[in-house]
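The complex is shown incomplete by one protein chain, all other protein chains being positioned as in the whole.
Now for chain A:
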Amino acid sequence: MMNRTISRRALMQWALGGAAVLHGISLTGLAQAAATGQLRIGMAAPPTTLDPHLKSNAPNNALATHIYDTLVANDEKSISRPGLATAWRAVDDTHWEFDLRPDVRFSDGEPLTVDDIVVSFDRANTIDSTASFRTYTRNIKSITSPETGKLLIETKQPEPLLPNSLSRIRIIRAKFKDTPSDQFNNGTAAIGTGPYVLKEYVSGNRVALSANPNYWGPKPALPDVELRIVTDAGARLANLLAGDLDLVEQVPYEGVARVEQDERFHIIRGVSSRVVFFSLDTFRDVTPFISGKDGKPLDRNPLKDLRVRQALSMAIDRSAIVERLMQGNAIVASQFLPAGAPGTSAAIKPVPFDAAKATALLAEAGYPDGFRLTIHGPNDRIVNDSKIVQAVAQMFSRIGLEVSVEVMPWSVYADKADAHEFSVNLDSWGVNTGETSNPMTALVATQNPDAGMGIANSGRYSNSDLDAKLAVAKRTLDDTKREMMLSELSDIVFNDVALIPLHHEVLVVAARKDLQFTTRADQYTLAMNAKIV
């Protein structure tokens, strides 16, 4: 599997290189790239439905954002901004009041009513789905309209992140309450209040959109949009170079130089909210993939010792990974989000690479000769995942560990990570709320299915002090107070090395030179974010 990827990459480089040599034979291709007013975007992953409540995943949600609106919108940095609601305030712990935007009309000309909003939330909460939005709707007890233009939402538990949850639920027309999803896919029910309207959707192939004449906000700069699904990275780049596409997402790193040397195009980069990290098994007394160098099991789990965790973190040369392996398309991570984001701590700095100190810490912890360790990772999920695991394995072996590597496809890996089968494993998390209570709840809170805590805590890290303080923070509606609490919690998590952060991924987009484009932390590629300069 891995060999295949590498040779494919290498071969693509040759193909690109060969084409560069041929450059100059003919320039007819250039003529096609001239501005047409149309925007053709090459998408890396296919959306599977136009029903905005059926399936929550990034490609579907990104597509839905073009057509439908939400009460609260998520901006580029995943911060809550006015959407169909112009302002909101918490009345008490469980009641929120929203001012509705006046005179909003659907693309079919009908006005937006409270009924449409109530139905949309109800539909999202009840639809038969394998990836539903219920995580965001379940806590809502009632939605009422005490007076015209106002909306009152009552939650079962206090939920400071309610505005963010609301940004997940797209508003459809009330009359499509029981409409099956295929009616959305063929366009009959795909009626929203968003900046674009659907022209055509061909599953796995393309989506055509045009500007919504009834849109309440600023009209999109490019009214005629085609989202073309081109999953192969090399083909996506070739389509751009051929002038068949105007903008492509997820440019393969080996193609960046090729785009940069072409005067027709430019590269646009933006930080994503995806953090790549290693999970550590700090739960078991004997962890399955660590043993003595003689192959005999150790009497205790070294990962339970803070000094060992610190040593592992210190042994990783993060800037080498970022600069060489990621070719500069990442930034070194010290915590869940880049410092300065809500809920991060200014006191936490990236752990500097220090092999000598790491070796000393290992010796101090009682492992002067190191131990034997297998680290695991997916090979088709995170950018350069298998290379990262291999590089880190080499770095670990420099401090005296005997390390082997095992990578596998995501379809095999996900199940095993969920069943806590690994000792040290590579993982990633997209922090789509733009603040740190979300990754803390999912990644480092003690697993508790009933409370929805620790869903992705594959190392089963557990810290009762953290749990208690997180529970308080998650109930605190005052943003400033909550962010201070979360910042303090970030100190706890990363001083205790609950997991080892590596880097934040950077999005790489290539576009025609006259196109300006704003990337988003949640990695959605949105046509509204493109402008002609």
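FYI, a residue touches a chain if its C-beta (ideal position, glycine included) is under 8 Å from a C-beta of that chain, and two chains touch if they have at least 3 such contacts; residues count from 1.
The working rule: contacts and distances are computed from a predicted model.
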{"item": "Complex member absent from the view - protein name from UniProt, among \"non-specific protein-tyrosine kinase\", \"Peptide/nickel transport system permease protein\", \"Capsular polysaccharide biosynthesis protein\" or \"3-oxoacyl-[acyl-carrier-protein] reductase\"", "value": "\"Peptide/nickel transport system permease protein\""}
{"item": "Option from A:Asp115, A:Asp369, A:Asp415 or A:Asp478 whose C-beta touches the chain left out", "value": "A:Asp415"}
{"item": "Residue touching the undisplayed chain, where the options are A:Ala242, A:Ala346, A:Ala468 or A:Ile532", "value": "A:Ala242"}
{"item": "Of A:Ser120, A:Asn329 or A:Asn438, the one touching the omitted chain in the full complex", "value": "A:Asn438"}
{"item": "Which of A:Leu306, A:Val332 or A:Ala456 contacts the chain that the document leaves out", "value": "A:Ala456"}
{"item": "Touch criterion as defined above, residue of A:Ser203, A:Gln261 or A:Gln394 at the omitted chain", "value": "A:Ser203"}
{"item": "Positions on chain A contacted by the hidden chain, ascending", "value": "8, 11-12, 14-16, 18-19, 22-23, 25-26, 28-32, 46, 48-49, 54-57, 128-135, 138, 181-182, 202-206, 228-232, 234-235, 238-239, 241-244, 380, 409-418, 429-430, 432, 438, 442, 449-450, 452, 455-456"}
